[in-house]
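Here the complex is missing one protein chain, while the rest keep their positions.
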Amino acid sequence: MPERPPRSIKILATLPLNILLNGVLIVPFAIMIYLAFVKWSPLMGINWWEAPFIAISNFQRALSDSRFISALSRTALFVSVVVPLEFILGLVVAYILQSEFIGKKYLVALLIYPLMLPPVVVATVFYLFFQPYGPVNNIFLYYIMGKRALDIYWFLDPTLALVTIIIADVWQWTPFMFLILYSGLSAVPKRLVEAAEVLGASKWRIFWTIRLPLIKPLILIALVLRSLEALKVFDYVYVMTGGGPGTATESISLYIYRLAILYQDISYAAAVSIIVLLIIMIISRVAIYFFIEKR
Amino acid sequence: MSRVVLRVENIVKTFGKTIAVNDVSFEVYERELFTLLGPSGCGKTTTLRVIAGLERPDRGRVYIDGVDVTDLPPKDRNVCLVFQEYAVFPHMSVYDNIAFGLKAKRISKLDIDNRVREVAELLDLQKVLWQKAGKISLSEQQRTAMARCIVIEPKLLLLDEPLSLVDAKIRERMRRELRKMQRDLGVTMVFVTHDQLEALMLSDRIAVMREGKLIQVGRPQEIYDNPINLFVASFIGSPTMNFLEGVLRVVKDKLILESDVIIELMRGIDTSLYSQLDGKKVIVGFRPEDAFISPEGLIKGVIQYTEIAGDKKIIHLRVSDKCSIRVFVDLYALVEVGDVASIQVNPLRLHIFDKETGNKLLRAGV
Amino acid sequence: MTFLVVEHMCKKYGDKIVLHDINFEVNKGEILAVAGPPGAGKTTLLKIIAGLLTPTTGRVLLEGRDITNTPPYERNFSMVFEVPPIYPDRTGYENIAFPLRLKKLPREEITRRVHEIADLLGIRHILDRKPHTYSGGEYQRVALARALVTSPQVLLLDEPLKALDAKIREEMVTWLKNLQRRLGVTVIHATHDPLEAMSIGDNVMILLHGVQKQLSKPSELLNKPLDIEIDEYISIPALNVFKVRVEEVLEESAVISLGNLKIKIPTRISKSYEGKEIYASIRPIDISIFKSEQPGSFKGKVVMSQYMGRNQLVTVNVNDISLRAIADKTFRIERDDSIYLQLKPERIRLYDLNTGKIIT
Partner (left out) sequence: MKLSILPKIIIACVIVVFILWTLTPVLWMISLSFKPYGEWRTPHLLPQKPTIDNYRMLFTPQALQIFIAYTAIIEPVTGPLTRSLIVSITATIIAVIIGFFTAYGASRYNTPGPFVLFFTLLTRMLPPATFLTPIMVYFTTLGLFDNIAGLILLYSATTITYAIWIMKGFIDAIPVEWEEAALMEGAKPLEVLFKVVLPIARPGLVVSGLFIFLMAWTELLFALVLTNVNAVTLPVQISKYVTAVGALWGTQAAIALLGSIIPVIIGYMIQRHLVTGFTFGLVRA
């Protein structure tokens, strides 16, 4: 292909994208930075471009805001529990499904349908699941603990509430890990596996010394992307626990949502957003460099 | 000949409707390089995979060292297979690649190290020993794959077109090295290729296959000089054998071929030998090197163009509309397109095939 | 006036020189074969001639007109790539007709031309089948049909036969040469196989690591390779090369010595080489083997002999130098036999030790 793109292609490939991105995302990005350094709320009755300048007091307030700090740390805890759990479960099922058996194709199709559900639907399902008279207490635990099962109020106990969120996320996103690992493992060239077989390696040894190392880059990508996705958790928390009891399960996304919508504290919400943005950008830049670009 | 290492008995293998291997049987002796030769899709690779245990035959048995291994998994057959591509584990170093087979057998670390270094020495891989196998050149990768097999001292080394992806110049050197290594180590090898020259140069014996069937088995010279049918005659030998189609006539002591023009093949023949072929529809074949330009040549033709074939020059001669033949001349001979030349065929090397069945009717002088 | 001229063409990617100072001419209806190992710059050269790439310096002239910067869609050249451009989801007919559809030709003319080219290339029977049902040879011929149906001024072939089975490749060389004779189209044929190049090309250009080493007729290339690198590249089976000392330079000949063996070579070389070390090369075909002693022959021990059908390649050790010779197929030879080699003096070529250039 000619090195320099012909003019018509160059325009088609850059102009529309720039219009869309600048118009919809980059301008608001600039506004956010402006808002973070002013004091404004719709309740003040003035337009946001006339708001008084207050330098970095929003940021100072954020750094000393315990609710913000605990929301951040809680989200981090959530991610550090959910992602490894999903990886291990996904790996176990992917390893198991390596051996050929009839109907495997349908089983794989069946196991991945949670990926396709809107998160708000999954949240609804588990909201109903963990109700006092819902199936968890009424059927499963009843079978184990008898009558006392009905007294478990999942959404009123801080740790139990967080557990329900974790279960919902693991239920929906383990198939994501499984799907990546499974397609990675089956994409390993058949010749390599056959060569190892002929050299006398057992099925287990082939998995550990051939299949797994070859999909290492894939695993890293899956972990990085899954962690970034898990940081966004909102639907489950908003629908199932509403951040409750109290603010025991409030994720950072829900906190920013509340600041902007409930308390209408726009400029402070902007500042908090920028801090979160910076933290995640730095972490993802390091993670992408360390995991993906090293590949 | 010495001990039989591999015996393949009436192997049949089908994939859906197509019969990939159709009742193939042969034996391979100890320290022999046995080649399965044939065009793509003739079932040679499938046969190799059946021997290695990567494919289960529908019918037939495979014996290695007299032991029936047909139902054993690949690792219990003490064989090793070198593939055409993806031959090495790209993410491991060359050292780990070679040691892979030994580690699976729980051999002491020290012992592994010695054997790996020794084989690496033999295959001139010391320089790349610690590089990632995916990063080294294609010919080094193939040698690593071979080293990996040799180090576990299998009873049988199987190679599936290992040289076909390598560049023309390096391939020629690797053919010599492979043959020399096989001779020095005395490893029994079954080699699969579609390149007939490669088969001739490397093998002790060749099995020519076509559409799943075994056509002819024999020493390279035997297959080259005495092909049993038209397919083997045309497939073996570069450039391809010359073929002239027509009706055979015995006139006094002359052998004539009536094609769209009368071509006199031989004089002073023993009529009794050829009389039963008189009037038969045949295809007459002779190899380009078995004919030469000479003033009293019987076949006349016009030179269309010339070709360089390594050590010799080939001239393309148009005898008639339907017949054209190729003949070798010295590399530096001065022959021009358009010259007229007369060709004398070496009577001892004239093959006659039946037009319908393609089978060999007679080879003059035998 | 020659048909296609390339003058002082260079191509650089960053600071890596891919082609430097390529100069050649191609007459109308001729085949120029470009031979070189993979990575020598053949594809880059073809793409520059096709107009897909622009050279860093240098010009491309077609019948005197400078077309260096004309876009490919105005040159009416055709190119068949290593990965032939055949759309898998369309039939043979559709694939071949595609370029004519681009030119918006009337329907019947498209059908007429496609059938005409299909008959010429003997692929009429597979026109309505999908590409995945084609054999290797058929695949190449459909690609060729698509390239030829627009009756291009120049046809560029980039390793067209590389993916084929050895047998089919050999037949395709003859078939291609025949086809070119009948069509008279100017062809530039790139290949990594020197024999294929020398068989198919009216002229052959040897391209080694981006440098145009030699451009001449195949026979001249064989008789007088300009340097040792070319000589080694074009000779299959591999060339014998060894270091020799020039003992004496005479009027019409020179005497070289290899250890204690002396050979007189009928060649005129400058006196300055006397007493100096130089390279000598000889092809296996130019060494004859005898069972008994011959005048001017050397004694040697057979290391290995490889049967090649019409002859045998014999590796022989002559006091610690290993030589390869060709023996007739009927010559009975075993490992460790002692035999006598006779080198044809007029077939030995001498090269300067450091420049590698041929000494004449």
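Per-chain numbering from 1; labels A, B and C assigned in written order.
Methods note: a contact is a pair of C-beta atoms (placed from the backbone, for glycine too) under 8 Å apart; a residue touches a chain by one contact, two chains touch by 3 or more.
Predicted, not measured: the structure shown is a model, and the values here were computed from it.
Among the displayed chains, contact with the absent chain in the complete complex occurs for A, C. In the complete assembly, the contact with the undisplayed chain comes from A:180, out of A:166, A:180 or A:214. Summary of contacts with the chain left out: across A:31, A:56, A:69 or A:88, the touching residue is A:31.
Interface note: of A:114, A:158 or A:245, the residue touching the hidden chain in the full complex is A:114. Touch with the chain that is not drawn comes from one residue among C:98, C:134, C:175 or C:242, which is C:98. Residues of subunit A that touch the chain left out of the display are 1, 4-6, 8-10, 12-14, 16-18, 20-21, 23-25, 27-29, 31-32, 35, 48, 92-93, 96, 99, 107, 109-129, 131, 133, 135, 138-139, 142, 171, 175-176, 179-180, 183-184, 187, 218, 221-222, 225, 228, 231-232, 234-235, 238-239, 242, 252-254, 256-257, 259-261, 266, 269-270, 273-274, 276-277, 280-281, 284, 292. Subunit C residues in contact with the hidden partner, per the touch definition given at the top, are 47, 50-52, 71-73, 75-79, 81-85, 87, 89, 98-99, 102-103, 146-147, 150.
Assume only the chains that are shown with their structure count from here on.
One finds 59 Å separating the Cα centroids of subunit A and subunit C.
Centroid to centroid, with C-alpha atoms defining each point, subunit B and subunit C lie 25 Å apart. The touching residues of subunit B, counted against subunit A in their complex, run 52-54, 73-75, 79-81, 83, 85-87, 89-92, 100-101, 104-105, 145, 148-149, 152. Residues of subunit C touching subunit B in their complex: 37-38, 136, 165-168, 170-171, 173-174, 177, 181, 192-195, 198-199, 218-219, 222-223, 233, 235-238, 283-285, 304, 306-311, 313, 315, 326, 329.
Residues of subunit A that touch subunit B in their complex: 189, 191-192, 194-202, 205, 209-210, 213-214, 216.
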